[in-house]
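All protein chains but one are shown in place.
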Amino acid sequence: MTPKRAEHIALGLMVSGAFLALAILLFIIAVIMIKGLPHVTLRFLLDNPMDMGRAGGIFSTIVSTIYLLVVSLIIAIPLGVGTAIYLTEYTVEGKVTKIIRFGTECLAGVPSIILGLFGFILFVVKMGFSWCVLSGGISLAIMILPVIIRTSEEAIKAVPQSYRDVNEVLGGSKWQGVIRLVLPNAAPGILTGIILSVGRGIGETAVVIFTLGTSLRTPFSIFDSGRSMAVHFYILAQEGISMKNAYATAAVLVFSILIINIFSYYMMHRFVKGRT
Amino acid sequence: MAARLVKGALTFVCLIALAVGAQGCRKKKKSQKTGRGYTSIIIAGSTSVQPFAEKLAEMYMVKYPNVIINVQGGGSTAGIRSAQMGIANIGTSSRNLHPEEKGLFEIPIAYDGIAVIVNPKNPLKNLSSETLRAIYAGRILNWKQLGGVDHRITTITREEGSGTRGAFEELVMEKTEIDPGCIVEDSNGSVRELVSTDPYSIGYISLGLVNKQVKAIAIDGVFPSVQTIKERRYRFYRPFLFLTKKKPVGLTLHFICYVLSPEGQRILAKEGLIPVTIIHGESTLCQQQRQTSGKKKK
Partner (left out) sequence: MPATAADIRKKEKIIQRVFLIIAFSSLFSLFLIALFIFIEGFPMIMKVGLKDFLLSTRWSPTRGHYGIFAMIVSSFWVTIGALLFGGPLGLMCSIFLVEFASARWRAIIKPALELLAGIPSVVYGFLGVVYLVPLVRDYLGGPGLSLLTSCIILGIMILPTVISISVDALVAVPNSYREAAFSLGGTRWQTTYMVTVHAAKSGIITALVLGMGRAVGETMAVIMISGNALKIPTSILDPIRTMTSNIALEMGYASGMHRQALFATGIVLFFFVMALNTIATLFARRKAIK
């Protein structure tokens, strides 16, 4: 086989591999959108589920999902951004940072079902919160923490050193430098990470089902149980309650994830552009 | 601008935190004031009972809008436990209690048949209970052995701890164990979905959930239906139990009595269950309740 021939074959393989992966993605999105979107009406979005989800809409599950995400972000953002600030601004590379980084990597690798088990035993059973937005929110916060740490760290690192030098020359304390210069300049990057983690949280099921529960009522307090959209979709599809509503719920889910990803990509793009 | 963005985000976060905190406080007040304003009960347990309990709760809350009923799944065993531990006001179970689980206050709310289902394309109409047991024990593996086509049987069962599985083991399997090679699904609905798509499968589900997608078959010559169960000819049925730690009082009692009332029983019958009154007669629990509430009205 001539090198030229090998080159062609290899290129063919690589291209077909990339396009196969793209085709899979397009197939997933197309199927869900084509089968689901026609059933997504304003009433579907704003009505509460009736008859176990066989009829009515998904309003209460949208509320549960948003409520859950807000609670988990309130917990995860300060911790995640704080960790990133510590790693980049308040310490030098060494044993401590290595341990923290390893811990973060490991946490990112913990399977969601383990997190679900943990949230269930600690928050639902031991602390007696029962299935509720708080239990779900904390467990989900642990899941998205590594994503926020990683993206915030990168964003903060990308802030030019000169900013910090200027702050020091002007006699500002480190903290003032962080608050006035570093964080504002890293904000778009940090926001990208937050948006990405929202995307991850929306689709999560294994953690949520054991900590938030499956109650179809709209949660009001953080001690109320609820059912997130992803869990609702799982139950509708798995138990064959209503394929029509399952597809419609999936369409809402996938659509919001698409928007979130495109938005975060756009943010990142602007962020990178602003840097150079 | 970016600084303002951060500030804005921070205020937003703080506001939400405050709102959440306030919600939390309100929750505390609410539970102190139980009895006035709106009140709530928690029902948890069997996933077989769950759809019916949700339906009942829905109708009840339409009638009494100031009451909130939370229905959780979890499974029969979890339902029994949560009633014992007092996590739920009412635990539900779709099987009889084991001897070591006794001590709870048991209220049967309805009876439910267990139907053995196959794909509508399958010509099978009847199975003897021995053959059924042999299929689930993994001794009969091919439809050919039952006079059908030469194809492996896809045997579908439920997971350990499920009330439907418990009842099936008790009524059909007796002492034999279910073969570990069986496919395991975690709800009646998913068993039905699977049987409706796989022409070579067999499964068992709540009689109330049999629909056109699947075909129920007769066992020992008796076809499962509300009628045959009422006549005590079809013997594969189990109770749906409401369990409370002590004799129910207050709102819990009121809801239970609603379920046992002709209206509640009509809802359950419409969903394909067998009303409990047909087998037990009217429960004494609610006669008293009705009398006392009647007196109050006067």
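Letters A and B mark the chains as written, and numbering starts fresh at 1 in each.
In the analysis below, a contact is a pair of C-beta atoms (placed from the backbone, for glycine too) under 8 Å apart; a residue touches a chain by one contact, two chains touch by 3 or more.
Keep in mind it's a predicted model, so treat the numbers as computed, not measured.
Asker: Shown chains touched by the missing chain?
Answerer: Counting the whole assembly, the omitted chain is in touch with A, B.
Asker: Thinking of the whole complex, not just what is shown, which of A:104, A:135 or A:245 touches the missing chain?
Answerer: A:104
Asker: Looking at A:62, A:132 or A:202, which makes contact with the chain not pictured?
Answerer: Within the whole complex, the residue contacting the unshown chain is A:202.
Asker: Considering the whole complex, which of A:133, A:155, A:254 or A:267 touches the chain not shown?
Answerer: Result: among the candidates, A:254 touches the missing chain.
Asker: May I ask you to list the residues on subunit A that touch the chain which is not drawn?
Answerer: 3-4, 6-7, 10-11, 13-18, 20-22, 24-25, 28, 31-32, 78-79, 82-83, 85-87, 90-91, 99-100, 102-107, 109-118, 120-122, 126, 142, 145-146, 149, 173-175, 199-200, 202-206, 209-210, 230, 233-234, 237-238, 246, 250, 253-254, 257-258, 260-261, 265
Asker: Kindly note down the residues of subunit B that lie in touch with the hidden chain.
Answerer: 47, 73-78, 81, 152, 154, 159-162, 166, 177, 180-186, 194, 197-198, 200-201
By our rule, only the chains that are shown with their structure count from here on.
Asker: Going by the contact rule set out above, which residues of subunit A touch subunit B in the complex?
Answerer: Subunit A reaches subunit B through residues 50-52, 70-71, 74, 77, 130-131, 180, 183-185, 187-188, 213-217, 220-223, 225, 238-241.
Asker: Tell me, which parts of subunit B touch subunit A in their complex?
Answerer: Counting only subunit B, the residues touching subunit A are 2-3, 5-6, 13, 16-17, 20, 23-24, 26-27, 51, 54-55, 58, 68, 70-73, 87, 186-190, 192-193, 196, 213.
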